[in-house]
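Only one protein chain is missing; all other protein chains are in place.
The first chain written gets the first letter, and so on, giving A, B, C and D; residue counts start at 1 in each chain.
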């Protein structure tokens, strides 16, 4: 069996990517002949940059970056070849628990989101729209706070609502600082949130490696779907320095119930069309610049 | 009265109308050299821009990652026309000046305190060394938490520049010739008078040196702060531009930032020259 | 032979066994003062930690935002036991040293080149001023793009420290007493010999001054680079800790970072003292 | 106390304490200076000359013994004593006039009167045209004259001079010595001059006191008698031309040289 050496970068370290860590720990990638080095690039933009500049072979980032780049002058084009998360994993959280929460209650409030044009922000806007709220008028989206500073800003008493990923969501809930009210992903619909992406040139030269990768992802997804949360927490604990087992377990449970993790790596055309609509509505993509599914997604390996 | 003046200025050189042909020739040569230098500078810049443009256009380097001059220039003009650029630049500049002013005032005060009490200086010394050596940038993620979005930009600016200001100014106080202090003491000066008449006015060059470092560091602090949280400013332009892969905006902002920092630096350098002349 | 020695060292003070009571008393007082200083330092630290602990425990300040000493310490011990901390620290240290070494070598070479050719210096001067004044941090978002994840950490370290190194070393070269060069010239030294026998050995203190700035700046560059993209290092610990909001990890990493930077700073300061003694 | 002496040094000793050890800088110094008398201290480097001046200026308390001005003990900086250091230490950021006024300012004197006196003194020292110049615009000799005016502006009775001309070149030195002596005699000051230049000591002062090497003790005292020209002591420059000068010089040279080592 040939060994594929792959330089891999994930967008952030998050419970959202537990299937990947599980695959690594279970030796699934190794079994497929993949030897990888992993880095955390701290942002989709940086992950994409790593890809385009050739310092990474495969990255796990939001698919929207590939759409932007498909429209650009870049001679190298990114290719989405497998999906990992079914939709956005952010939870909408408020300062008080509210069993009778209704998204209409958000009207007139300040919600802490992410930078304009970023995936989490686009998804939140889509969810709001679905619920009949105009993200520009009915609510005030705060999107000028850097990722590392968001939790602090929340704790410092800024904003009425905010979106959080696991494991912060569980931690904050446990501390009584924030309470989950809804799931952004659930409202926005099943639109792939983070996908494995490579470049056309890498794919051409290293098809076997990408194939092996896709198969490993599929296996890892299958394993994750069946495994109990506690087992997964034990398995991937070492990727989350400082997060306790119970916290991790509850976070994994939450994502399991939300069906966040895809069962197969397939990224569907409808999902990508929906994403592009969201981008257009969000004002970060011109309608005329929508990109053909085939121009940035290649599902041929998944189908094998 | 028979003292020999050492200053050459007072003995004027020959009047200009008495220029010898050799001198005229020498002046012309100096002039040529000056022109050559200016030409070379323009040349270096032109070559740099041309290489950048060509490499990006021929896709030897990915234009998506670097943009290119002919894309950056229109962006600059556009941003400037809409007034956006002026606004962002002004915001960054204002924050820099505020951070700078705060850390200068604090820095000089603390340095004065340390000078006043040698004991306090001794006690605080290891903490100052650590605070000064510490990469303040490490606090970026938690600074925001502590200071909130409004003040974290200033906070970063002050954090980055305060300790070095204290050190430079204190060293300036220390570097005052002890004989000048001795002189004031023999005239009966109290410690307060020594400070007022000798140490403070004598450390103006040190304060200028601190200003020189400080203003650059404050700008760095502001940019870092703006990266973290902001809705305007050059740092905001850069981080937002890179988020949506608008490298022409990033480059435009960087060009403006380079100009802003160079202008501030040159202003302080000019101030420094003026003071140095006075304190020669 | 009737020259008067100005160095006091050579005329030893009275032998120690001849200590007068007043001197013994004076020594004791000095000793007391030293003890008092040490005690005060410990006191300052203790008060700081106690206030932090109490405020966080009584929730006057939000313990989630600040953590508290009794949480940071076990984290430190844990991280240290698992070997994680040593590993992360080593990675950051190594990157710092590499960045530092590269920019020292490059900086000294370029400074030598500029010294050699006054014309080149003149031509490049405005570019150097801009490069030096520019907040290199602005390049963070695009540095990563250019250099890739592997080299962007080193790249940032070099970018931050290179220009100031060039400037400080060049200024050191310039500050060599022109009379020393004149002396070598009258002995028939070529430019190369002047460089070798006068300028290089004479600028050792300037190089040390550059090292002192450089090593701190390289560390900043590495931390910033690690914030940006990394899989290990103290910067990684800080940014990841703050993302999962484990302030105890952030604080632990910051404590280690503070110690690392202080140790490097003190090492260079010691080197500086040794050299200064030699070059007194 | 009423004392015939302007300055009286009574059995003064001084030890410096450093971590390396203690240094006996002065041992049992006894010395008196009458009003209007000019004396000089010579001795090898490190023998304690500057230390003695510091004690007289009240900025260094003696380890034992006492110093008196007109019979009252000196316990701190005293406006009756002016101290002129080896270098001028003019403040670069002040004009000549402002520099001269420093002492008056520190002592909260009436500034209008002080300014009048300062201008008068500067004129006397030949610096009347430079009131609003800055120190950097002056030559070494001119600066030292300003330092003299600054010392005199608070009208001290005693002036201590610590190698006041050693930073000047020899020509300037010779001419400024004449002027300084002239001004000081004119103002009726008592003067204690420290110098390394034996010739300067002989030419400028009435009494030359030789200190032994460390610990500084008074080794010998020499009276300088010159034939008076026109009822006055010859100027320093004239004194150098007198035959007595060479004799004194050789005596003092031997006195010092014998105790100096390579």
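What we mean here is this: contacts are C-beta pairs under 8 Å (C-beta built on N, C-alpha and C of every residue); 3 or more make two chains touch, one makes a residue touch a chain.
Note that the structure is a prediction, hence the values are computed from the model and not measured.
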**Prompt:** So which shown chains sit in contact with the chain we cannot see?
**Reply:** B, C, D
**Message:** Among C:27, C:44, C:129 or C:189, exactly one should touch the missing chain; which is it?
**Reply:** C:189
**Asked** Looking at C:79, C:145 or C:198, which makes contact with the chain not pictured?
**Response** C:198
**Asked** Can you name the residues of subunit B that touch the chain not displayed here?
**Response** 1-6, 8, 11-16, 18-20, 22-23, 26-27, 30
**Message:** Touching residues of subunit C against the unshown chain: what are they?
**Reply:** 1-7, 9-10, 177, 179-180, 182-189, 193, 197-198, 201-202, 204, 278-280
**Hidden partner chain, residues of subunit D it touches** = 44-45, 126, 163, 166, 169-172, 174-175, 195-200, 240-241, 246, 249-250, 253, 256-257, 260, 262
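Basically, only the chains that are shown with their structure count from here on.
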**Request:** Report the inter-chain centroid distance for subunit A and subunit D in whole angstrom, where each centroid is the mean of the CA atoms.
**Result:** 84
**Complete:** Between subunit B and subunit C, the Cα-mean centres are separated in Å by 20
**Message:** Please output the residue numbers of subunit B that touch at least 2 other chains, ranges allowed.
**Reply:** 65, 140-142, 145-146, 227, 239, 242
**Message:** Show the residues in subunit D shared as contacts by 2 or more other chains, in ascending order.
**Reply:** none
**Complete:** One finds touching chains in the pairs A-B, A-C, B-C, B-D, C-D
